[in-house]
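Complex shown without one protein chain; remaining protein chains in place.
Up next, subunit A:
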Amino acid sequence: MAHIQLKNISKTFGNHTALTGLNLDIADGEFFVLLGETGAGKTTTLRMIAGLEKPDEGQILIDGADVADWGAAERDVALVLQQYSLYPRYTVRENLEFPLKPKIRRIEPDEIKTRVDRVAKTLRIEHLLDRKTDRLSGGEMQRVSIGRAIVRKPRVFLMDEPLSALDAKLREALRTELKNIQMNLGQTFLFVTHDQIEAMSMGDKVGVLNHGRIVQTGTPYEIYNNPRDTYVASFVGSPPMNLIDGKLVNGRAVMAPLNFELPFAGGARTSGETDGRPLVFGIRPEDLYLESGAPVEARVHDVENHGVEKILTLRVGDTMLRATVPARTDVEIEQPVRFAWDPDKVVLFDKGTGVSLRHAG
């Protein structure tokens, strides 16, 4: 059980700045997901908490204690990696025993056996215990990796894209399983991923990391519905949020350079000063809808059938918009359609800074 705080962390590798002024607060028992693209600094953050990397600046606190001088062993964290976390020469049982055997722990052999067996049962890998790890499938390997972490009862679980190397079905199954394990253990998890679906489905809280900075922290709901800037808006969601340049004129959204207009009356809070100012309109694909009497005409550029729904790409002049519509919607490519949006769901971003007006206020 642990409460983790990162205060103003900076880290550079040679000329490359990995993290700048990073602040994080992970509450005890929370499933925190750090979401970002490759190279955003997720793994560096994780490694610093684990004690494998030292920050250039800033403080790391575990349960209020500054751990700057603590080695990896003393921090009592467990690490699950995408690959290479199992020792190739050992059997599954030996791998599970390994974290219990360091001199600093002094655990009785009987106790080790009980713990290993219990973990194997939890993860349903009892039949694999005597197998060498190079004879395991990818999913079995990751199960054992997770087992290696659980068996020690650490204060914090750190997971670096543990599901990324697995195929889609397995990833989905382990996602649920991992979330259940976390809820049963009630432990603090820090889970790093580039997959926004993983972040949204597992996290109690999500931190979006971009170029070594935390852009936004919040519940998946907040991140999705109220993105702080255009980066978060376009990174989270599949398909991503539509972002269209335009401005507000007399309560109507006027899209430049194409000059199509949409009503905006009763939309997001606006004031006089937003009028005429260059803005970016953000609208989720599911908040665009097709209607025969709707104000704007577009052509269907592409149709993706996803079973429960269809994702349409609509073309207005050069602008492409994605719209998620019910599967029964019957459209063909190049067919003219009329669409509108739900003005309440529109998020306004400042054109210059990309920051949402709601957050800037």
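Everything that follows uses one rule, which is that contacts are C-beta pairs under 8 Å (C-beta built on N, C-alpha and C of every residue); 3 or more make two chains touch, one makes a residue touch a chain; residues count from 1.
The rule is simple: contacts and distances are computed from a predicted model.
Undergrad: Can you pick, from "Cytochrome c oxidase subunit 2", "Sugar ABC transporter permease", "Putative tricarboxylic transport membrane protein" or "NADH dehydrogenase subunit M", the UniProt protein name of the chain not displayed?
TA: UniProt lists the chain that is not shown as "Sugar ABC transporter permease".
Undergrad: Using the touch definition from the top, which of A:A27, A:A72 or A:V249 touches the missing chain?
TA: Of the candidates A:A27, A:A72 or A:V249, A:A72 is in touch with the missing chain.
Undergrad: Which positions on subunit A touch the chain that was left off?
TA: For subunit A, the residues touching the absent chain are 50-52, 71-73, 75-79, 81, 83-85, 87-89, 98-99, 102-105, 148, 152.
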